[in-house]
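A protein chain is absent from this complex, but the other protein chains hold their places.
The chains carry the letters A, B and C, assigned in the order they are written, with residues numbered from 1 in each.
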Amino acid sequence: MLAEFLQYLFTGITIGATYALIALGFTLIYNASHVINFAQGEFLMIGGMATVSLTAMGVPMILAVVLAVILAGLLGIALQRLAIAPAKQADVVTLIIITIGASIFIRGIAQVVWGKEYHVMQNFSTSEPIEVFGAVLNSQSLWVLGIGAVMVVGLVLFFTKTLIGKAILATSMNKEAARLVGIRTQMVLMLAFMVSALLGSVAGIVVAPITFTSYDIGIILGLKGFVAAAIGGLGSGVGAVVGGLSLGIVEAMAAGYISSDYKDAVAFSMILLVLFFMPRGLFGAKVVERV
Amino acid sequence: MLRTMMRRAGKCAAVAAAGLMMMSAQAAEPIKIGSFLSVTGPASFLGDPELKTLEMYVEKINEEGGVLGRPLELVHYDDVGNASSARNFASRLIRSDQVDIIVGGSTTGATMAAVPLIEQAQVPFISLAGAVVITNPVKKWVFKTPQTDRMAAERILTDMKDRGITKFGLISGTGGFGSSGRTQTLEVAEEMGMEVVADVTYSGSDTDMTAQLTNIRNTKGVEAVLNFGFGQGPAIVTRNYAQLGMELPFYQSHGVASDSFLELAGSSAEGLRLPASPLLVPDSLPEDDPQKEVVQNYKAEYEARWDSKVSTFGAYAYDGLMLAVRAIEEAGSTDPAAVRDALENIKGYVGVTGEFNMAPDDHNGLDADSFRILEVQNGEWKLIN
Amino acid sequence: MTALVEVKGLDKAFGGVHAVEGVSFAVEAGQVYSVIGPNGAGKTTLFNLITGLYIPTKGEILLNGESTAKLEPNQLAERGMCRTFQQMQICMNMTAIENVMLGRHLQLRSSLITTLFRLPSLRRNETAARKRAADLMKYVGCGDYLDAEASAMSYGALKRLEIARALAAEPKVILLDEPAAGLNATETAALEDLIRKIADQGITVMLVEHDMKLVMGISDRLLVLNYGRVLAEGTPEEIRQNPDVIAAYLGG
Partner (left out) sequence: MLNRFMQSRLRGLMVLALILIILPVFLGNPFHYELVIQMAIIAATVVGLNLLVGFAGQISLGHAGFFGLGAYFTGIATGTYGWSSIPALVVGAIAVGIIAWVVGRPILRLKGHYLSMATLAVGFIIAIILNNERAITGGPDGMPVPAFDLFGWELSTFGRYSLFGVDISGVQAWYILASVVLLLAVWFAQNLIESPIGRALRSVKGSEVAASVVGVDTAKYKSLVFVISAIYASVMGGLYAHFQGFITPAVASFEFSILFITMVVLGGMGSTFGVILGAVVLKLLPQVLADFQELETVMFGLILMLTMIFMPKGLLPTITATVSKRMRKKAGGEA
């Protein structure tokens, strides 16, 4: 019984950590620009695919990872500069469609460059699973959790200790005021996209050994990330992490205990339930409407 | 963009007009082979080798003088794995391109979406998709080249029974292939007096199936596990299976019968069995096997031309095209009814997938024995029987 | 005579901070009743409470003797209360006249079937509503904008348009939140005339305003708020002589 429960929990936490990392990317961009970036999943794909293809070309793993992350970062900047910035007057839905267009475009290019096959990435360390009270844990899960934790801590430090991080926060709270105190808001937005892309690509790389990677892996993972961010409350870092983990755990528990056919339906019902009682997610900012 | 569209629309109209004018000079006309395949999208691992195969052999046949003295022309559209696109492209092939025969439909969903239209339009259609519903009940104009999922289920369950297994756990994808495979497996199991003690599913986009497998593992009496699905899902299942340390006999379906599956699953695949076309083990076939030559040639030609590993899915297209060519040759024209009748009477065509013996009540023409049971040993396919 | 609007011991706290605290007063029908006070005194919060946009932390509001505790803003509108906003709430996705016609929403009940088939009754009502809206626009002084999009109007005109919309609802009491803010002297004078005209029709007017000259000139009674509490209440004359008010306003 315990072993079974633990197994579901491990599975859920591993998937959930992935969702959480993607959700953090959403949160970051949402905070800085109030844009929901539907191309977030593509950063993941770029991270995984670029690493795989570079290592296949004989580039050492570490270097391949660095290059892939840089590529994703550049892509993030390009996305903000070329697609989001020129359309800053646009409606929320219009921005959503622009990011959807961007994700289709990036995916299309990836498909032409890298082909359509799924690719394997080796586990970072041993492929031997670890056994805990009868439940097994993939060693890569530890990497996902560890790197996830490092990134969350890193983000917290980034926002509280660095000038750039504080500037991003200030911009998210009040763009006009931020501009008045001399923050170059366009620069900040660009940075937010870049950091979010870095985050996404790292997530894409750490989960690739578990999920495999292909040109279209970003679609569903990106969507799940958005779901996680919404459960947690858009704009909340804690929310993204809690939202991601709880989504992953609910999925795994539902698949194990309720019905694997309906596990996604269970997850989506959970969202409806959360939003029914907390219209701004678990940790969303409570705002008073000014009239 | 609008201008491009107008230009294209103009072009379409011009082509259509030209088509009408040239009707009289039909003798010079190429034979049009229509095709809609899932070249991109989630089923691209099916559509991609299928299209490559079609392109390559249409070229080859034309170099060798065509069919009935007429060149072949391949008209192809990518349905992206979307059933309603498949239906629309089928309509475009029939109504706009006016093709003589259709070889296509990578997935059962795409095939079935096009079937009502094709039946009404009365165009011969050779599907490349697996499910048994495509040809059972028999539809007048619809044929298919892959073995049915029912045959796969029969083959696997027979092999289990031979090993003394009567109770097994089933894990299947919720996509068309897995879902249909699941239904067939449940039916065949009942007929063969076997018991499916656990029955779980995963969706095509899932990235971890440990929870479902744990569920099976904890079910009492499980003696083996069967995974029905295609795409990357079964590879993840295989890896999770190994991670969980499950040591029961493990079966996959023909949906993953390709070398790329071995690459994805890696060492986790060790010891698993599946039913597959002999294409994966061309050299292990006995010399007197009639398929040996066809299989070896196809593999060599495909790999030389595309510089990528051959897949059994491409072979479905090979057989589809060859059956179409043979039917047209036997009919002596592209008259749809004559071609259809010829297709229905093809006997003893030895293809890559198996030996086809079509009949009015069998538009597939294969039997379960055309599947070989393979086992993964030391990272390679080994022929078991 | 019972009061039209009566406020008893009203409290509103936002996360521990009291924006309005222990406020009580009564407005009688036909009065022009103004609420004044320094910035942040809780005037707009008070209006938001009265019109049902905020839910009071404590206390009670009576409209015509009926408690408004469970009522949504639209239900208050049905009972004859309408308002304008300090930060204007104009529907920029409509034309000017449609904004005013929106004010006639409650008078223009039509069934879905009538609407979908655009039956004659609907057409007649629409024509009448359009005429009434046009009259109101002329009445408040934005007759020049009869065919304009709302987004094409000037600030001052939009302020008047908002009043026209409120009037279109045929309210018993109208709450105007800083109608003179951002207006020049001529416009303010015109506004003063307009408020008088409205009051003369028998509509009770509640006013939040900073322009003392305007307020003192037209109000029957005044309420002075400071830090969410009532500092004074009375006629303009009484207020003018109230030492607390003088102290507060002179920064004493």
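Convention: a contact is a pair of C-beta atoms (placed from the backbone, for glycine too) under 8 Å apart; a residue touches a chain by one contact, two chains touch by 3 or more.
Please read all numbers here as calculations on a predicted model, not as lab measurements.
Asks: Check the whole complex and report which displayed chains the hidden chain contacts.
Replies: Per the contact definition above, the missing chain touches A, B, C.
Asks: Among B:R92, B:R305 or B:R326, which one touches the chain that has been omitted from the display?
Replies: The one listed residue touching the chain not shown is B:R92.
Asks: Given that one chain is not shown, which residue among B:I33, B:L74 or B:V133 touches it?
Replies: Of all options in B:I33, B:L74 or B:V133, contact with the hidden chain holds for B:V133.
Asks: In the full complex, which of B:I31, B:L117 or B:L262 touches the chain missing from this view?
Replies: B:L117
Asks: Write down which of A:I70, A:L169, A:V238 or A:L275 is the residue touching the left-out chain.
Replies: The single option touching the absent chain is A:L275.
Asks: Looking at the whole complex, which of B:T135, B:T158 or B:S180 touches the chain that is not displayed?
Replies: B:S180
Asks: Mind listing the subunit A residues that contact the chain we can't see here?
Replies: 30, 36, 83, 86-87, 89-94, 96-98, 100-109, 111-112, 223, 226-227, 230, 234, 261-262, 264-265, 268-269, 271-272, 275-276, 279-281, 284, 289, 291
Asks: Tell me, which residues in subunit C touch the chain that this view leaves out?
Replies: Against the left-out chain, subunit C lists 51, 53, 72-74, 76-78, 82-83, 85, 89-94, 98, 101-106, 108-110, 112, 115-118, 122, 125-126, 129, 162, 165-166, 168-169.
Asks: Over the whole complex, note the residues of subunit B touching the chain we left out.
Replies: Touch with the absent chain occurs at residues 1, 4-5, 8-9, 12-13, 16-17, 39-40, 77-78, 82-85, 87-89, 91-92, 94-96, 108-109, 112-117, 120-121, 131, 133, 174-176, 179-180, 183.
Assume only the chains that are shown with their structure count from here on.
Asks: Quick one: point me to the chain whose Cα centre is farthest from that of subunit A.
Replies: C
Asks: Mind naming the chain pair that shares the most C-beta pairs in contact?
Replies: The chain pair with the largest number of C-beta contacts is A-B.
Asks: Report the inter-centroid distance (CA atoms only) between subunit B and subunit C in whole Å.
Replies: 72
Asks: Taking the mean of the CA coordinates per chain, how far is subunit A from subunit C in Å?
Replies: Centre-to-centre distance between subunit A and subunit C: 47 Å.
Asks: Do you know which subunit B residues sit against two or more other chains?
Replies: Within subunit B, no residue touches at least two other chains.
Asks: Could you pull out the residues of subunit C that touch at least 2 other chains?
Replies: Not one residue in subunit C touches at least two other chains.
Asks: Under the definition above, what is the set of subunit A residues touching subunit B in their complex?
Replies: 4, 7-8, 10-12, 14-15, 18, 111, 116-118, 120, 127, 129, 136, 138, 207, 210-212, 214, 216, 219-221, 252-253, 255-256, 260-261, 263-264
Asks: Quick one: in the complex, what on subunit B touches subunit A?
Replies: Within the complex, subunit B contacts subunit A at residues 40-42, 44-45, 48, 174, 200-203, 205, 207-208, 210-212, 214-215, 218, 231-232, 235-236, 243-245, 260, 263-264, 266-267.
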